[in-house]
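Beneath this line is the structure, given in structure tokens, with notes to follow.
One protein chain omitted, others in place.
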Amino acid sequence: MSELDIYKRQGFAQSVGIGERPALVLVDFVLSFTDPAHFGGGNIQDAIDRSVDLLAFARTRGLPVAHTRVVYADDGSDAGAFTRKAPGLLKLTETSPLSQIVDQVTPMPGELVVRKRQASAFFGTDFAGWLAWNRVDTLLVAGCTTSGCVRATVVDAVAHNMRTIVLTDCVGDRAMAPHEANLFDMGQKYADLMTSAEVMAAIAARRPA
Amino acid sequence: MSELDIYKRQGFAQSVGIGERPALVLVDFVLSFTDPAHFGGGNIQDAIDRSVDLLAFARTRGLPVAHTRVVYADDGSDAGAFTRKAPGLLKLTETSPLSQIVDQVTPMPGELVVRKRQASAFFGTDFAGWLAWNRVDTLLVAGCTTSGCVRATVVDAVAHNMRTIVLTDCVGDRAMAPHEANLFDMGQKYADLMTSAEVMAAIAARRPA
Amino acid sequence: MSELDIYKRQGFAQSVGIGERPALVLVDFVLSFTDPAHFGGGNIQDAIDRSVDLLAFARTRGLPVAHTRVVYADDGSDAGAFTRKAPGLLKLTETSPLSQIVDQVTPMPGELVVRKRQASAFFGTDFAGWLAWNRVDTLLVAGCTTSGCVRATVVDAVAHNMRTIVLTDCVGDRAMAPHEANLFDMGQKYADLMTSAEVMAAIAARRPA
Partner (left out) sequence: MSELDIYKRQGFAQSVGIGERPALVLVDFVLSFTDPAHFGGGNIQDAIDRSVDLLAFARTRGLPVAHTRVVYADDGSDAGAFTRKAPGLLKLTETSPLSQIVDQVTPMPGELVVRKRQASAFFGTDFAGWLAWNRVDTLLVAGCTTSGCVRATVVDAVAHNMRTIVLTDCVGDRAMAPHEANLFDMGQKYADLMTSAEVMAAIAARRPA
């Protein structure tokens, strides 16, 4: 028996399910996370590729859609503890090519673009307020990195009482071991793990296009 | 070369260091996390044992000390997404033995006891305000579980711009693989990893008892 | 023309209306706010008296109901800037009679009781999460004091994107000038001002008992 069986014996990993009003967030699909010379690597490009259809589906079905970018001030006036651990983050300014959302998932007018300085899409942003205003009860999470901004966003989504679904094929990381380890943690304690195909099928069954 | 070397090439894992005013938080050292029949197991008891001297040291040196407990209402009126993933959490009520802090690290008068309903010590609590009022700039984190409430607390501590130190021998988890994976993530992106002996030596060198 | 006409010319005081899913919060109807020797006075008792029918109505119609109390630790470990301005607040501990909700509006099982240390019901609490979990889009606010915890709760409710309604006959204050001044501010910038009779009629028209 695996040491991980203790999670099952202790009752973790119950399903939260998809509620009445899901929204989609794409976390940090920006240029610097597609380039291994900056913050990219691993299966991040795969996650972007798999998110294209998912985004089109969300738009067709009228799901609220949000995107996140990491954006620091040009003069570094908002640097802090996070940028001390990873100083390269400070290159991600409003106009730097590194912080622009990749062409494959360019936001459309009316979609929220969250500028954040921390790992979580919620911290120091109006993302929670946008979810409340749109009466969202379920957050579908795609993006990168699984072990960084996706994980932090998922933990905060649960704390904000969103039913939270991690789209396993639409999240990516620069290295596969943290990717897998964080999928495990999230599936046990915070979110349901579903493929984008499963999520789209579940929503399509309820919401005609 | 390990796939994890990509973190080094991308400039992660810089040191944040211990600042001028450290505080200690012991996360969820409560009875239910010492018992494998509830939420315990793995190296959690070891972490408690190693935290006893650390807590005594913090008290001797006058560091602000906080403890956290998970506490839900007796009638479950504050249940939500987190308790849906792990329904056993709802047993942790104000007066249940399961949610009492273990005798080895019983809080002293004047130490903050944070009651929380989410993984993070910060979410929906006054922990950040207490840190501000005490002018803390560095958070020393012990507790359990490494992959759950410790990780969530550490990510939020960084977001609140605390210099954050994870005491590697004073955090524990019900299974070792998530414990190790989360130490890796935290060390790369959020916190410095130090043993309690290293932290005590560093503080003792600056602050006479 | 009154100097206050400038608000009208600048387009303030538009109606937000009652949405699909209202909830009721009773702010700080605790014993110390009914006694002029502590924090009471003015029209606070009137507000409580008028809230009794409102609360009964909310329960009959199945509206989510929350209550707030100010509760500080017995040892003052969570004192801070607010208690420095008004040190008497520290008497409001978990078991003190002063911090108990008055008999007229005693919470029923399943209703949320928010323990707070700041003026706002939202700050450092899980109130926003409870609203999200219950899919509330409209917050009906009664309680005391109008110029203190009611005002702070209303401003935060708007920031959390709740449609916010102040029940003018169910909020009270220790002195009438601040009561009136704060009703003006809230009506202009944050909330709709309605009597409890108006609110009950509006909801009854839509939701059969």
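Think of it as A, B and C in the order they're written, each chain with its own count starting at 1.
Assume a residue touches a chain if its C-beta (ideal position, glycine included) is under 8 Å from a C-beta of that chain, and two chains touch if they have at least 3 such contacts.
Note that the structure is a prediction, hence the values are computed from the model and not measured.
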Given that one chain is not shown, what are the shown chains it touches? A, B, C
For the chain left off this view, which of B:Asp35, B:Asp137 or B:Glu198 is in contact with it? B:Asp137
Kindly state which of the options A:Glu20, A:Asp46, A:Asp78 or A:Glu180 is in contact with the chain not pictured. A:Asp78
Absent-chain interface residues of subunit C come out as 3-4, 6-7, 9-14, 16, 36, 38-39, 41-42, 80-82, 84-88, 118-120, 123-124, 147-148, 151-152, 155-159, 161-164, 174-178, 181-182, 184-185, 188-191
Interface residues of subunit B (partner: the chain not displayed): 20, 128-133, 135, 137, 159-162
On subunit A, where is the contact patch with the chain that was removed from view? 73, 75-81, 109-113, 117-118, 124-126, 128-130, 133
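Just so we're on the same page, only the chains that are shown with their structure count from here on.
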Go ahead and note the Å separation of the Cα centroids belonging to subunit A and subunit B. 25
Between subunit A and subunit C, what's the gap in Å when you average each chain's C-alpha atoms? 35
Identify all positions of subunit A at which a residue touches two or more other chains, and write them in rising order. 159, 161-162
